[in-house]
Structure formats: C-alpha cells, structure tokens
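The complex is shown incomplete by one protein chain, all other protein chains being positioned as in the whole.
Chain IDs A, B, C and D follow the sequence of writing; residue 1 opens each chain.
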Amino acid sequence: MILLQYFEPETQNWQQIDFSTLPQQLSADARVWINLNDANADELQQVLQHFAITPTMAEDFSRQRHPPKLETQADYSLLILRGYADADFSEYASSAQVNLLYSHNVLISMIKCHNPHLLQQLTPQLIAGHRNTVADWVKQLTLNVAASYLEKLIAFEDELSELEDNMLHRGNDEQMALMMRYRSVLRKINRNLAYQKDIFADALYEENSPLLQQFGRPVVRDFYEKFERLHSMTDMYYDQLSDLVSGYMSTSSHQINDRMKVLTMISSIFIPLTFVAGIYGMNFEYMPELTWPAAYFSVLALMAGGGVAALFWFKHKGWW
Amino acid sequence: MILLQYFEPETQNWQQIDFSTLPQQLSADARVWINLNDANADELQQVLQHFAITPTMAEDFSRQRHPPKLETQADYSLLILRGYADADFSEYASSAQVNLLYSHNVLISMIKCHNPHLLQQLTPQLIAGHRNTVADWVKQLTLNVAASYLEKLIAFEDELSELEDNMLHRGNDEQMALMMRYRSVLRKINRNLAYQKDIFADALYEENSPLLQQFGRPVVRDFYEKFERLHSMTDMYYDQLSDLVSGYMSTSSHQINDRMKVLTMISSIFIPLTFVAGIYGMNFEYMPELTWPAAYFSVLALMAGGGVAALFWFKHKGWW
Amino acid sequence: MILLQYFEPETQNWQQIDFSTLPQQLSADARVWINLNDANADELQQVLQHFAITPTMAEDFSRQRHPPKLETQADYSLLILRGYADADFSEYASSAQVNLLYSHNVLISMIKCHNPHLLQQLTPQLIAGHRNTVADWVKQLTLNVAASYLEKLIAFEDELSELEDNMLHRGNDEQMALMMRYRSVLRKINRNLAYQKDIFADALYEENSPLLQQFGRPVVRDFYEKFERLHSMTDMYYDQLSDLVSGYMSTSSHQINDRMKVLTMISSIFIPLTFVAGIYGMNFEYMPELTWPAAYFSVLALMAGGGVAALFWFKHKGWW
Amino acid sequence: MILLQYFEPETQNWQQIDFSTLPQQLSADARVWINLNDANADELQQVLQHFAITPTMAEDFSRQRHPPKLETQADYSLLILRGYADADFSEYASSAQVNLLYSHNVLISMIKCHNPHLLQQLTPQLIAGHRNTVADWVKQLTLNVAASYLEKLIAFEDELSELEDNMLHRGNDEQMALMMRYRSVLRKINRNLAYQKDIFADALYEENSPLLQQFGRPVVRDFYEKFERLHSMTDMYYDQLSDLVSGYMSTSSHQINDRMKVLTMISSIFIPLTFVAGIYGMNFEYMPELTWPAAYFSVLALMAGGGVAALFWFKHKGWW
Partner (left out) sequence: MILLQYFEPETQNWQQIDFSTLPQQLSADARVWINLNDANADELQQVLQHFAITPTMAEDFSRQRHPPKLETQADYSLLILRGYADADFSEYASSAQVNLLYSHNVLISMIKCHNPHLLQQLTPQLIAGHRNTVADWVKQLTLNVAASYLEKLIAFEDELSELEDNMLHRGNDEQMALMMRYRSVLRKINRNLAYQKDIFADALYEENSPLLQQFGRPVVRDFYEKFERLHSMTDMYYDQLSDLVSGYMSTSSHQINDRMKVLTMISSIFIPLTFVAGIYGMNFEYMPELTWPAAYFSVLALMAGGGVAALFWFKHKGWW
C-alpha cells in the first residue's frame, strides 16, 4: 500500500492522494511524502521507477536489512539509519530500519520498527497550512533516531553502577548472563552507531558534501556530535562491562584461593589423623599396642604433635 | 586444457574454438574468454605469453594460493579474489581462489574451488547472440564472491545466538571446541575480506584508478560497501565469540567458587568431627573417658558446639 | 538568579548590576561577566536571547550534562569543559561541568560543581580597577580545570605503587573492589580528557581556528600538552590497574595450583588407607582375617607400601 | 678478510682480486662485489673509507645487530634486512643479518647467518661472461630473505592445525610450553617483518624514492606485497595461538567446574554420613541408643533421608 501525502501549493494544504494521480512534474513549491512502510514489492518498484532512481540506490533502499549509509546520485539522496527499538539492552529483537530517499521536495520513506511508539516518532509530522521542507523532516527523523539510543543509554548508566555494586559482592549466574546479553547488544548497536557517526564525519570532511548543502554545517556537525557521543558511550559501557567481567573473575579466583587454603589446611591436618584413629579402631585380635597402658595417651600426644607440626609447616610456607 | 570461448562480431555468436586458431589481432568488437581451470603449466605459459603479460603479473596469476590483490599494467588488470567455498564456519577446507586477468575484450580466468555449486556461480555466463562486456563478467564474479560469504554469515547469526543461550547454561567441551573452530575460521576469512575490502577502498581514493574507469564509481563503491560490511560482520562475530569464551570462563570461575564454598564448609565442619568420633572408636584397653557416664553426651555436645562455632566463623567471614 | 558583573570603562570599576539595566550596545572597553550558576530556565533563555546566541549553541550551553566541546559561531564561542570534583578516584559522584559562552568582552558562565573548593577555583577573579580580558578568564578557568585532574593523578601514583605492593602479597576482596572502582572512574575521566585534548589538538591543526586567534598558539599548545599529559597519565594508570588485576589472578591461579597439589597428594594417599582401616573396623562376626596372628602387621605393611607407592607415583609425575 | 670480485669490462670476466689493486676510479661498465662476511674491524673501516661512506651510514652498516632499514646518501644506499635462519619456530637462535651497501656498480655485503644453507642462498651469484647489474643482486637477495620466512610459515600452518586439534582434547604442559615458545618467536619475527614491510611501503608512497628509481615500481610493489603478506601471516598465526591459549584455559576452567561439581556433591553427601556412622562406632560404655532395638534401622533411614535430601537440594540448585 502506497500512502502519499501531497502539499498543493495553490491550496496550501496537505491531502492524501492516490499515487497514480501524482503529477509527473512537480512544481518547486509542492511537497510529496510517500510512505512505503506497508508497500509490497511491486508498489515499491513502481514508485522507484517513477522517480527514476538508479538501480544501485533502488536496490539498497529496498532492503529491510542494510547497514546505515548515505549515497547521493543526481537529485536524490539515499539515507539509511537505524534506531534502537527495544525497551532496554537486555533483549535485542531488531533495530528500527529507517530507509529514506529524498530530493528537495520529495521524501520517500520505508520504516520497519516493531515498537509502535518509536515508529510514531519516526514518522514525519505534517502541519496543515504549513509547507514543511523535506530537509526539516529528514533532520527531525535523524534527531529522533539519535534520541532512541540516548534515553536507553542514560537509563543504562544507573543499571551499570548497580551491576558494579552487585557483581563484586553478590554476583550470581543470572547477573553474569545478563551482563553477557548486555555486552552482545552493546556490540551490535556500537556497530550501527559507528556507521551513522561515519556518515556525518565524512560529510564534515568533504567540501562539497550534499549533506552540508542540504542542512548546513552546524546541523551536520550537531548530527555528528550526537552520534559520536552515543558511539563513545556504548564503547565506554561495553568496556566497563568487560572490566566488570574480568574483575568478577579475578575476585572469584581470589576467593577460590582463600577457600582452597582453608580446605587444604583442614584436610591435610585431619585426614591423616583420622587415618591413625582408624588404624586403632580395627578389630584384629592381635594388636599389641591396644593393651599397653600408655598407648592411648601416647597416640593422642602423637596426633596433637602431628597437627601442630602441620600448622607450623603451613605457617612457614606463608599460608597464614 | 585450454577452454576458449570466442564471440565473433560478424556472426554475433559464441563458439568454442581452439587456442591456436585465435587471431593474433582481435577486433574491438570481439570477446574472448579463456578458462584455464584445468590447464597445465605449459598451457598456462602459452596463454600468458600470447597476451604478453608482464612477468610479475604472470607469476601472481599462476599461483593457486595468493591473497586477494589488484594490479594493472598496460592493458591488462590482474584481479585475485577469494570466495568462501565451505558449507559453514565449523570446518574450513580451503577458499575458492578466483584469478582473473582481463582487458576490455579478453578475460582469462583460473578458478579453483572444491564446491561445485559455487564453482558454477563463479563461471561467466555466455548469452547467445549477446556481446557481454568483460567488465560485466568481472562485476558479476565479484558480486558472487561477496555473496558466497554473505549467505553463510547471515546463517551464522542464528547459530551464534543459539550458542549464546547454550554456553552460559549448558556449555560443554564439544561446544567449546566448536567455538574455537569458528574463531579460527572467522579469523582466516576476516583476513581475506580485509584484503578484498582494501582493493576497492584504495580504488575509491585514487583519482585515476583503473577500476573506477572500468566500472564507474557507483559500482566500485558498491563493491567496497559489500566487502566492508562482510568484514565488519566477521569482526563482530569473532568478537562476540571471544566475549562468549570469556563470559563462559567467568561463569565457570564463579561456579567453581560457589562449589568450593560448599565443599570447604562441609569438609571443614565434618572432617574434624569425624576425627573426634574416630578417636573414641579406637579399641585401646585403657581409655578412661569411655567409662565416664556423661562422656558420650559431653562429646556430642562438644561436637555440636564445634560445628556451630565453625558455622559462625564462616558467617563472620561472609561465606554465606 | 542572574549574577552580572559589569566593568564600566568610565569609572574603571566593577559593579554588580541588574541584567535588565545592561546597555544593549556594549562599548569595546566594557566587560561583562554573567554568572548563571543559579539561574532558572527562564533566566537562562532571557540571557541567551539577549546576546542572540544561535539555537544549537544555546541548546548545548543549557545542558547540565554535555561532553566537552568547542563551537564558534559569529562573535560567540561555546566552550564546555569538565573538571574533576571528587576527592580521589575511589568514588565518583559527578564531574564539574563548566559551560562557557564568550565573546571578546562578554563571558557567560554556568558551572555545576558539588565541590565548593573547586567551584571557587573555577570562578573568574575580578580585580578592582583592572580590566581583565575575557580571554584571560577563560585561560585561567581552563588551566584550573586541568589542575583539578593533575593533583589527584599525582596523588594517585603513590596510591598505585602501594596497591602494587599489597595486591601480590596480601590482596583481599576489599582491595580488589577498590581497584575495580578506580578502573571505572579512570575510564570515565579518560573519556572526558580525550574530548578536552581533542578540542585543543583540533585547534592546533586548523589554520584559522578561533582559539588560536583568541589565545595565541603557545597558549593553545600549552592547553593541548596539559590535557594530553593528563590523558596519557590516566591511560597509563588504567593499564597498570589492568595489569595488576591480571597479575593478581595469575598469582591466585598459581597458589590454587600449589594448594591443590598438597590437597590432592594427601587425600590420594590417606583416603584409601582410611578406607582399608575402616574395613577392618567393621563388626561382622565372621571376618577370618581378624583372627590371623600376622594380620595386623601385614595390613600395616600393606598400607605403608601403598602410601610409599603413591608418593613415588606423584614423584614420577613431577608433582614434587 | 676482504673477498673482492671484480668484473673487468675489457675481458668481460669475473676475477677475484686484492682490495689494494682495485682502481680508484671504476668505469661505468665495471662491477665490484666486496664480501665482508669474514672481515675484521680494520678491513671494514678500510673499505668504507675507500668508498667515502658517510659516518652514520658506516656506523649502521658495521653493526651486527641493527633492525632492518634503508638509507640513501649521495650514490650509496644502505639496506639492512633480516632473514629467518632457524629450522622452525620452536627455537629461535638469531636472525640472518643482511647488511648491504650498494651504488649502481658496487655492492658491499656483510651477512651473518648461522645456517649455512641460507647463507648460500643469500650470496650473490656471479655468472661468468655476464655483467650482472647490482640491482639484480639486491633484488635477488631481498626475494631470498622473504622466501626464508615463507617456507617456514607455510609449514607452520599445518603444525598449527595439529596443535588446534591436540590442545582441546589432549593438551599437556609440553604442548603449552611449545605454544609459548612459538608465540615468543612469532612476536620477534613479526617485528622484523614490520620493519621490512615499512621500508617498501615508505618507498611506494614517496615520489622520488631511490628504491623506485633503482628497481621500478612493479618490483618495489612486489617486495612490499611479499613482506606485507608475511607480516599478516605472522600476525594471524600469533593471534590464533593466543586464541588457542585462551580456549585451552576456558576448557580447563569448565572441566575444573565439572569435576568440582562431582567432588562437592559426593563429599557433601558422604562426609556427614560417615560422621554419623563414626558416632555410633564410638566405644563409650553408656550410649543409650545402642541398645534400642530399632536404632540401627532408624539411623539407616535417617542417613538415607539425609542423602536424598541433599540430592534434592543440589537438584534444586541446578547442579545436575
């Protein structure tokens, strides 16, 4: 289904029209927004051919899974972005895929997002009687994509310090598994953010970048800084999780060492002593020691001596 | 064996001819594809000398194991690519080696691939009555090389999330060994992809790159993006596997710690008590305590006291 | 609350005036410092609009949590810095956020800092009868921001060598937890310092950088070197902590190994022997061995033989 | 001892002459190769002064242990290379040091190599009646240096996959030590290869590089690609060994965990039960339970109950 919003310059009003009735030549004042979220492959082809999109751009635009990129050919720019559609970083279903094709007065959008609230935010706002510029829409969508990460990242900071407190003192396997999921998700969004950061970084370094012409340097720089900040935050959080994992392991290792010390000392002292007691608990008829009057206390004394000797040996070895 | 397909401009038709009958001077409209997959060393030399290939290019072309590269001298370009020929990433026999030498109307190919299905895809398609350009063939081969990685990488993503679920809860040595094999294979293809990515990245940055002239910037950029994406995917999957290995170890370490705690506490309490019981199980004739009426209950009370004291000591030490 | 200090060129004196009485046109000799530390959102807007700050700069200036950055548009530069406000690196509440907007004769500052001593240092000094230049203030604030890290980092060096001595010999969980907190804090300030270093590095590489024009190359280079040094120190300290964690773990592992060796040898020798003693301690009526005269000494001899054999086996295996 | 081979243009023949009889002025057609492998310090000085080598170049040339480098001053180039002289990567005695000083018709070489076979390969070949160019010799030596690594690296690949199979299933300390030695050697040759790669990479990026003038771009590019490939191979093998070490540790950790589980469960169940049995094995005269008719079976039932309860507790805790 092709949803087409048309801004008629004469009436200064937005109206939803049928794609087939769209005039072939658009006046410079007209605005068109074509929403292909629910379009099938044929409708998609129809629209792309109508605006004479080149094959490589058309192919990339049609994909539902393409990493963020920017490409400009002739009048049209293809901008692919990815927003964060899930509630937090413990579970990652899929990103919000934002495919945009735009010229100065046409915006073709195809947005896939399983989170209806975010989908709503990623939809251009039409204001009756007001001729939005296409650049404004694209700018708004880009900022909303950035915002979809930022809120979750800021919320994650608190979760992270809680994890830090927990892991070292009362860590358990569920928390460990949670951290593993976090790391996995942060890696994925870090990659998406790197692509998006690079789009705007490249634009800033290129003299004649179309983005600079469409939005102006301050806005592109703002885009860059927002995604750079998101990228650096995910980097840092990921690294902090890694530190936590290694710190957790180091602590475990040290505690194992401590417990091992206790276990080894107690076992080394009492297992041989128990063996000696076991010997004199045997029921052989002929065991001469059993009848000696002083035997019991001699054995007790020997046992005590052995135990104390073992303690001194451990002391000498620096075990306590 | 030299397989030679010749497109005669006059008849507009493809025909398989003998290498010795190939005209020394080709008309601009003619096309030649020489398939050296099954050629021996002599035949190889014969063909390379016929087209006056320079020695360094000839040497690299003749190798069956050369990392991906691009070199252009005079009319001929040498493009070496590597596709992924195995079924998945758990076993890596060898890559598909794609050696191409081409001018604007001659393509010499030597492809080694143990997977017949992929070999088929890496073979130029001749269309009767249609004069393919050599650039089209090379483009198609390059895209097919990229595709040979992509399908396996996308399939691998699912395998990876399954591994993630398994490792933390029911990990075993077979899965660990599988992960080690995956890591080893991903490292190898990551290196191949890095070479291939760099070929096209270099071309994009060089003003007069032959690739840009042969294919045009949008196509070269498309090549670059495809290999860059593959490279970044293998990077990410490799890193996720590494995270998994370290997470697995951290979890193991923590579980060892937990078990150690239980073992040490139980051993520390009961081994000494058993020793005490062992003492009074000895059969010495003269053991005065044995005849005291309250001895048994005193010993029991002492044992209980010792056990409780140990528990408190562990509690005090924060073990539970 | 808007605190406004005005330097009247005629009287050559500083006086605190009300914002509403500020002349719309400032003479080149006048100086204005507006302190918005305690301003509310409305007052903030009022000031920013009065000086016609562009929206993106105004938005960044208004944030209480924005990473360090520098932006110049028209006459105004926005400089955001972050100082270290906590007593040491074991606890990190929040950074001192220093937001500065300045032209050649106006400084608008908004500083959030929970440490009153540092806040004092981050406040421009007014000298009666003396016309400070705005650049001097900004320079002083920047140097004070750098100094807020330096003192703590130099103090940390000693703490670190103490930790190094402790961890390997008498490490415990509290110290491990402390090191984890240090690592977490150093990561965070490392990121802040990287942003601040980059601000000045970028300025040095840009011919027409406003910073170079305002402060001169030697001063900007000095800023860069100071933050670069701080950044490299946090990097190094962080890495040394990581080395310490891994060294600690390696030592733990080795000690576990040593204890395991003792435990396994003693258990392997005495547990089977105790079992044998246990057999002959059973009270069955018909146990023929019990009545054999030589049984007791034979069993003792067998036990001794078994123990010695086990010792040789361990020796053979290289356990001691 | 100075070994001097002189190609007399008139006779078109090579002859070994004494250094003192070398004409001060060489005709452009003459060729001289001076072999200083067995020269002492005085002879070395004599030769270097004869050809007026600048002091810094002379100093570097005289060293028997200098990392690979290239320097050109006036007519002479100093090229220092390092080949791999040992049989494989398990033992690293020292590299083959190849110090070359050359102009268009003079080659001074000093090669230290403990492997006679490689030394032979690193010696320029003189062909009677044939005027070799010095550049040909240097090219041949450079290719042979590269080859000295390549054969061992290709052989190492097989060794590595064998190690991979072994380590995870039947790893032992000898193999671990072998891997440590491999890692150490690969690090060292990786550093040598990095220097050699950079020599040729720098030459490719420099317009007026003497190397480009002496050998032509295709040959220098070939040198670069060969050393780059070697460097990337050692990098990869090193990383694969590191993966193997960490995988080995992860597997060990998991197996320890598994064994710990068995040990802890069995100990936790049977050690307390043995203690109970020990109590009723004590020989106190007054132990009222001993005479109760149902005591034995009650205790057995209690023991069974305790054991089953412990099993359920472990089950509940997810231990099996």
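Here, a contact is a pair of C-beta atoms (placed from the backbone, for glycine too) under 8 Å apart; a residue touches a chain by one contact, two chains touch by 3 or more.
Note that the structure is predicted; figures quoted are calculated from it, not measured.
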Selected residue (touches chain absent from view) among D:N40, D:T54 or D:Q213: D:T54
Listed residues D:L101, D:L141 or D:M260, member touching the removed chain: D:M260
Absent-chain contact - pick from C:A52, C:I271, C:A294 or C:V308: C:I271
Positions on subunit C contacted by the hidden chain, ascending: 164, 168-169, 218-219, 221-222, 225, 229, 232, 236, 239-240, 243-244, 246-247, 249-251, 253-257, 260-261, 263-264, 267-268, 271-272, 274-275, 278-279, 281-287, 319
Absent chain, residues of subunit D that touch it: 54, 56, 67, 69, 71, 73, 171-173, 176-177, 179-181, 183-184, 187-188, 191, 242, 245-246, 248-249, 252-253, 255-256, 259-260, 262-263, 266-267, 270-271, 273-274, 277-278, 280-283, 287, 289-291, 293, 295-296, 299-300, 303
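Just so it is clear, only the chains that are shown with their structure count from here on.
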Path length in the contact graph (subunit A to subunit D, fewest steps): 2
Residue-number overlap at the subunit A/subunit C interface, same or different (half cut): different
Rotation angle superposing subunit A onto its copy subunit B by C-alpha atoms, nearest 5 degrees: 70
Distance between the centres, which are taken as Cα means, of subunit D and subunit B, whole angstrom: 23
Multi-chain contact residues (two or more partners), subunit A: 246, 249, 253, 255-256, 260, 263, 267, 271, 274, 278, 281-283, 287
Graph class of chain-chain contacts, one of line, ring, star, complete, other: line
Touching chain combinations (by label order): A-B, A-C, B-D
